[in-house]
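Just one protein chain is left out here, and the rest sit where they should.
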Amino acid sequence: MADVELHNIVKTYNKGKVKAVNDVSFSVNEGELFGLIGADGAGKTSIFRILTTLLLPDSGNASVSGFDVIKDYKNIRSSVGYMPGKFSLYQDLSVEENLNFFASVFNTSVKENYDLIKDIYVQIEPFKDRRAGKLSGGMKQKLALCCALIHRPKVLFLDEPTTGVDTVSRKEFWEMLKRLKQQGITILVSTPYMDEATLCERIALIQNGKILSIDTPDEIVKQFPENLFAVKANDMSKLLNDLRKNNEIKTCNAFGEFHHITFQNDNENSHNELIHILQKANHQNIELKHITPSIEDCFIKLMN
Amino acid sequence: MTNETVIKTDKLTKRFGDFIATNEITFEVYAGEIFGFLGANGAGKTTAMKMLCGLSTPSSGNATIAGFDIYKQTEEIKKNIGYMSQKFSLYEDLTVLENIQFFGGIYGLTDKQLKAKSNQLIETLGMQNEAKKLVASLPLGWKQKLAFSVAILHEPKIVFLDEPTGGVDPIVRRQFWDLIYSAADRGITIFVTTHYMDEAEYCNRVSMMVDGVIKALDTPDNLKKQFSASSMDDVFFELARGAKRKAD
Partner (left out) sequence: MKQFLTFVRKEFYHVFRDKKTLLMLFGLPIVQIVLFGFALTNEIKNSKIVICDYAKDEATQQIINKIEASQNFDIQKTLFSHRQIEEAFKAGNIKLAIIFPANFNNDLSHLHQAQVQIIADASDPNTANTLTNYATAIIMDYQQELMKNNVVPFRIVPEIRMLYNPELKGATNFVPGVMALVLMLVCVMMTSVSIVREKENGTMEVLLVSPFNPFLVIIAKAIPFLLLSIVNLSVILILSVTLLDMPINGSISLLFAESILLIITALSLGLLISNVAQSQQAAMLISLMGMLVPTMLFTGFMFPIENMPVPLQVICNIIPAKWYYTIVKSIMIKGLGFSAIWKETLVLFGMTVFLLVVSFKKFKTRLV
């Protein structure tokens, strides 16, 4: 059964001049870990705010746990957990005070649902008397997650929870989410980081208010239409330029250690031809190999 | 890339009371280099960058930036560097042209220089139709690219970029790095911090700060070999997970 559903949601700002959400439809199943992947301004926050009943859509309808976001908003507000974009806790209250406060706002106590947040809370418990404003990014995240979970919500909305946080904390955060999923909570996460997409069960890629693709990460990768290759050489900057100038290369994108390319004509001849050309251009240590596309590759492809 | 040193630090330290944010960091950056300055939040990166930009006085140690002393010549430093961060870049309620004119004026460009640079910039970015539009109306990616171009309007020796590609889409990110490459080709030294580990690969050399200290500094390839890692992500993970400063 779908726990969260959106049908043809449209949201504009500035009297229709800015189309933040452009006819978006998708659904999330109960207990699923769903990722909404896209850059800033793609419409992720607007969608989350509509689902958490903070914004009214211009048209379309949506429901959470069977409740309509417009008519039954009070029911939704009592039963979901929400972690909005930037750090939205009280900077001048301590860790413990924040947690107690939000527990009380939700008519519960920390004791009642402690088992749910225990694994997370023990990491910040040593700092429970510290003012929330003085915690590091990773700690703030954990605290915000605890506060969003304290009332044992059925659905959890996390809007860019890992933005601005370092890699280590990000990894830890996703570990925590995986464990939460085991508790049966439906989790919707939005993120601009493509590498986090593979950590979700299903994802929706969104750009400019439109959904580019919705599926499991594996399926999306399978749908990549061509063979993808990675190429490297000693001078990556020059390599990039040379590849771009080459008419046989259909697409070329820098990807850190390698450049990812696709061929106009994908056969062994053209592969060898390329290596030949690169050697003639005095590239050293050339390496060319076939690779499985990443979500980022798929995203770029879909954007075009 | 020549071997001229544009940044040279010697045991640079910043203390806040008992807390040592940046602990005796010593390193060099060469002209035209793309230098990645990585580290977890709280590792002391921002503090270090502030000192290098002349915005914060070190507690001890020495450094020269673009040849100027970090204690006595902070004004000279500021004149010779550019700065761009995710948080601040341009004035949203001014147009593209007005922003260029404003910053050009601040950097001391003459009217003639400004006009030439202005046209060049707008052409390079393909913003002819947007020149008279308010920056607030531009998509994020364009804002970031514009901000970078404005930061190097005066062809500074070094440009400091604080997480410049946060939140932008993959295509814009790469376009941004194209701009960085062309700036580096012109001899501008790029000092960049980022959370995207694939961007660490684009740098000539990378340093990693952990708990206020530079734990590693080398080319990406060497670092991967050193830590038997297959990607910069793994290198970072190896170095950062032992960090003590988890709550700060």
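Each chain carries a letter (A and B) given by its place in the written order, and its residues are counted from 1.
By definition in this document, a residue touches a chain if its C-beta (ideal position, glycine included) is under 8 Å from a C-beta of that chain, and two chains touch if they have at least 3 such contacts.
In this text, all values refer to a predicted model and were calculated from it rather than measured experimentally.
When the full complex is examined, the chain removed from view is found to touch A.
Residue-wise, the contact with the chain that is not shown comes from A:Leu56, picked out of A:Val18, A:Leu56 or A:Val122. Of the listed positions A:Phe26, A:Phe67, A:Phe106 or A:Phe229, the one in contact with the omitted chain in the full complex is A:Phe106. Residue-wise, the contact with the chain that is not shown comes from A:Ser78, picked out of A:Ser78, A:Asn234 or A:Ser270. Interface with the hidden chain, as seen from chain A, comprises residues 13, 49, 52-56, 74, 76-78, 80, 82-93, 97, 100-102, 104-107, 147-148.
In the analysis below, only the chains that are shown with their structure count from here on.
Chain geometry summary: the mean Cα position of chain A and that of chain B are 26 Å apart. Contact residues of chain A toward chain B in the complex are 38-42, 124, 126-127, 130, 134-139, 163-169, 171, 192, 194-195, 207, 236-237, 240, 253-257, 296, 299-300, 303. Across the interface of their complex, chain A is touched by residues 39-42, 139-141, 163, 166-172, 174, 177, 181, 185, 195, 197-202, 220, 231-233, 236-237, 240-241, 243, 245-248 of chain B.
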